[in-house]
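Note that one protein chain of the assembly has been removed; the remaining protein chains are unaltered in position.
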Amino acid sequence: MSSPTKTTSNQPSQSREMTMAEALREALREEMRRDERVILLGEDIGIEGGFGGAFTVTLGLSEEFGHERILDTPISEAAIAGIATGAAVGGLRPVADVQYGDFLFLTMDQLANNAAKLRYMSGGKLSVPMVFRAPVGATTRGSQHGQSLEAFFMHVAGLKVACPSNPYDGKGMLKSAIRDDNPVIFFEHKLLYGSKGARKEKGGLQVVAHVPEEEYLVPLGEAKVVRPGRDVTLVANLLMVHKSMQAANLLAEKGIEAEVIDVRSLVPFDWATVFDSVRKTGRLVVVEEDNLTGGWGAEVVARVADQCIGYLDGPIRRIAAPDTPVPFAPIMENFYVPSVDRIVVTVTDLVAPH
Amino acid sequence: MSSPTKTTSNQPSQSREMTMAEALREALREEMRRDERVILLGEDIGIEGGFGGAFTVTLGLSEEFGHERILDTPISEAAIAGIATGAAVGGLRPVADVQYGDFLFLTMDQLANNAAKLRYMSGGKLSVPMVFRAPVGATTRGSQHGQSLEAFFMHVAGLKVACPSNPYDGKGMLKSAIRDDNPVIFFEHKLLYGSKGARKEKGGLQVVAHVPEEEYLVPLGEAKVVRPGRDVTLVANLLMVHKSMQAANLLAEKGIEAEVIDVRSLVPFDWATVFDSVRKTGRLVVVEEDNLTGGWGAEVVARVADQCIGYLDGPIRRIAAPDTPVPFAPIMENFYVPSVDRIVVTVTDLVAPH
Amino acid sequence: MKAQESEKKLKLAMYRRMLLCRMFEERVYYLFLEGRLPGTIHQSQGQEATAVGVCSALEPKDMVTSTHRPHSHAIARGVPIDSLMAELFAKLTGCCRGKGGSMHVGDVEAGMLPAIAIVGGAIPLAAGYALAFKRLKQPNIVACFFGEGATNIGSFHEAINMAAIWDLPVVFVCENNRYAASTAVEKVMKVKHVSERAAAYGIPGVTVDGNDVEVVYGAMMEAGARARSGKGPTLLELETYRFAGHSRSDPGHYRTAEEVEAWKQRDPIQVFQTRLLNEGILKPGDAEQIASEIEQQLEAAIAQAEQDPSPEPEDCLTDVFAN
Partner (left out) sequence: MKAQESEKKLKLAMYRRMLLCRMFEERVYYLFLEGRLPGTIHQSQGQEATAVGVCSALEPKDMVTSTHRPHSHAIARGVPIDSLMAELFAKLTGCCRGKGGSMHVGDVEAGMLPAIAIVGGAIPLAAGYALAFKRLKQPNIVACFFGEGATNIGSFHEAINMAAIWDLPVVFVCENNRYAASTAVEKVMKVKHVSERAAAYGIPGVTVDGNDVEVVYGAMMEAGARARSGKGPTLLELETYRFAGHSRSDPGHYRTAEEVEAWKQRDPIQVFQTRLLNEGILKPGDAEQIASEIEQQLEAAIAQAEQDPSPEPEDCLTDVFAN
């Protein structure tokens, strides 16, 4: 899985190749320059001689913006979330983060009971413009450092959920998230940060994208058809978009044309794009890295089974991790994380006339 | 919704009518008498002159078992969950609780990262025999005291999830959960505790059931067809089982025979019973009190869309709460919580020839 | 002269406000018994000096955070009585437009965030709001109310530590009424005073008589000045007692009649009234006069709330997301 995959984002003349880590860093820098109210909160994000966060995204920002705006916190995830929420209500636009998505479980009371509900409980009198960044995905770190948590937050009414799969979307969506007046949980995949950061992950993809010099935004709530196809619709996010693309290329060799949709954001969700595709192809396979039961893919299937049932030519399949914690041994982890091969086999079987 | 609904549980000659609160209390008492290792942990559960927990379930138990086994805790939900987990690994069989399910968000790190994964991370060398009880459901308490959280825990690999709808199942399943060698999240609905406890809830159902004198268990992982029918399958849990039954009776008057399935436990889930029913009726409507997006109903639809698609005569519908926090005003709450009327209308429309 | 005059005015204002808190709660209690209000309530009879003493020491643009027991905080902070009453009646005119209810009353305009009913849940919010004040260079502070029971939860520890290391302009106000629901404080912490916990964060911890509104006011002025001047937070423990049950349905059998009686002897309103009479600030008859004015105010609020419009069922769907 090391061959560079370039995203087919609209490429304006003036553009550079960037990794996800670089693109996210540039988004933070631009928004912090643009709006004094944007601050960052997190562990090890701005320490001199430090890491720039667990995955280098904030590296160098404290030099430009200082420690008044780049706040290195104690290991207090719940308070990081709650303080970001309170600061947002108070007029700032905090961008907080956890070093690994797994730690979001510590923040759920503050995010689900406070951030997501304060506007509602106030009768619409206040808003909570904050972003909470979280790296997800299995990277041979074991059960407590490899989970995917999108589904938990997609289920919390009042939170938006973003999950960009490439640097172009990453930058554009992070900027949109920061300008959004609502709490946005922003998921990033550890294997997509790219190798230019100090923290290249084993098995990481060399995902680079052309990122234009001039400013641009990618709105939250718009899915993207990253590959058109007539035979089957593959719906994926984050790392699984890339695996689905690789699978689609292999399937094409067998004459199976898969349409690949990158959901990009889970809340709001761009249902129309998925429905249109399924109505065209008649077949749906959702590909997610998360545990099968109760994953976000189930919601996609449920909406399609409600809205597109008459168009389906076969069962709806989900390709997901089994219902187990993330195992440590790479041999087991490779079995746990949906593989290109699994996608190819599943789709081939689904499309094959029975 | 005040007419008494009696559950049609197998009724042995020797039996008494009991409310959910009474049945759960009896289950705890029996298991504590049976096994010294069973202890209770929670806030205000055993204080003299106190409440017996938020809904009287533990009332009187400390008199019999003493404060060595009925542990009144500080307001420290995360530690309650973590201490129960550690105690379980250490050889006890703790039954812990939160006063309102909404507080489970505070426990998610301990339950999802530790309780659910310790056995796995140890390579199967230890087990975590604990039960965590949580009252759910909207009862005019507003956004932070009325949520339904089953879906969050159904998605955590390594946790079992129970949700009994009546006193007979409540007692039998709680006893099974206590004897189970795995962590079980045990959901109870506030409107189903019954009126005999000091804490009768407005709008609560007068659900009583015949509970046999002699000991019995209701295994986790077995759904129950509480009403047979040929036209449509209604899958529900907790309070929604009762609303579905009421709807089914009204539908019968229109000549629509709904089969109502009480899932009883979400993990393990009795897929066969649901699949068999859907294959028979050709139509599925899932009824849940939780927010629509990412609710446990989505998983039910996804499994059916994978396994039973050829048997479906129409779209699969879900009746759930909208994607909003729980509103306070009863007028809004009644709109938020799925109503008997909504079920009737949805099913009628689904079954009607188009 | 002038100073005396304003001091006198302050005392009278505090007295009236305390009485308003008390009479509001008593009136609301009966409304519940009559079944005219939905949901549940956590009342604060007996804790008026803490709410009024603290809020009287605040500036208009300061912010208050509160708990599941927020009525007196809201009244003391100046959330309009009509909008409070309307919220309890679940009306569209309520301070939360009927979406919040008793446990979430608040009004940012009046300087109070919606109350948070998750014990300890508002403590990080308070620190965060204080962080905003600091970053935006506003000269304001946050008064963060919570009970002694909340000092055992993680958010208390994490948020106070962060407020301490960043010298945030917030005062952590612990209303120690000796019980968390049915649980006596001695059962759940070994320290005699909650204020002893301040040392763990390197901030001042102070314990004062929470039933003496002037003492509370003075302590809050001091802690507030410290916070305003950039010296950081204080953990201010106010020793008090709730006369009411924990919630609507609680008869309070976990407390002895003697204990309750002893505290009633120290009724913050009685104590203060007697003092004001001795000081001649209250003339004979004034108290009755004030009470009847409040009485009318409350009856008007109830009458208004009852005829105010209810939300529509579909209003449930709004206010989830901004724009």
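Residue numbering begins at 1 within each chain, and the chains themselves are lettered A, B and C in the order written.
The definition used in the following text is that a contact is a pair of C-beta atoms (placed from the backbone, for glycine too) under 8 Å apart; a residue touches a chain by one contact, two chains touch by 3 or more.
Keep in mind it's a predicted model, so treat the numbers as computed, not measured.
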Displayed partners of the chain not shown (whole complex): A, B, C
Contact residue for the chain not shown (choose from C:Phe89, C:Tyr129, C:Phe172 or C:Tyr201): C:Tyr201
Options B:Tyr120, B:Tyr216, B:Phe275 or B:Tyr311, residue touching the unrepresented chain: B:Tyr120
Contact residue for the chain not shown (choose from B:Ala157, B:Leu174, B:Leu234 or B:Val304): B:Ala157
Subunit A residues touching the omitted chain (full complex): 43-44, 47-51, 72-79, 102-103, 106, 140-145, 198-199, 202, 322-325, 327-336
Contact set of subunit C toward the excluded chain (per top definition): 152-158, 161, 164-165, 187-191, 196-197, 199-203
Residue numbers in subunit B that touch the chain omitted from display: 37, 39, 68-69, 71, 73-74, 76, 78-79, 81-92, 94, 109-110, 113-114, 118-129, 157-158, 160, 181-182
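By definition in this document, only the chains that are shown with their structure count from here on.
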Taking each chain's C-alpha mean as its centre, the one farthest from subunit B: C
Chain whose Cα centroid lies nearest the overall Cα centroid: B
Rounded Å distance, subunit B centre to subunit C centre (Cα mean): 36
Residues of subunit C touching at least two other chains: 96, 98-100, 104, 116, 118, 121, 154, 320
Two or more partner chains touched - positions in subunit B: 102-103, 106, 142-144, 322-325, 327
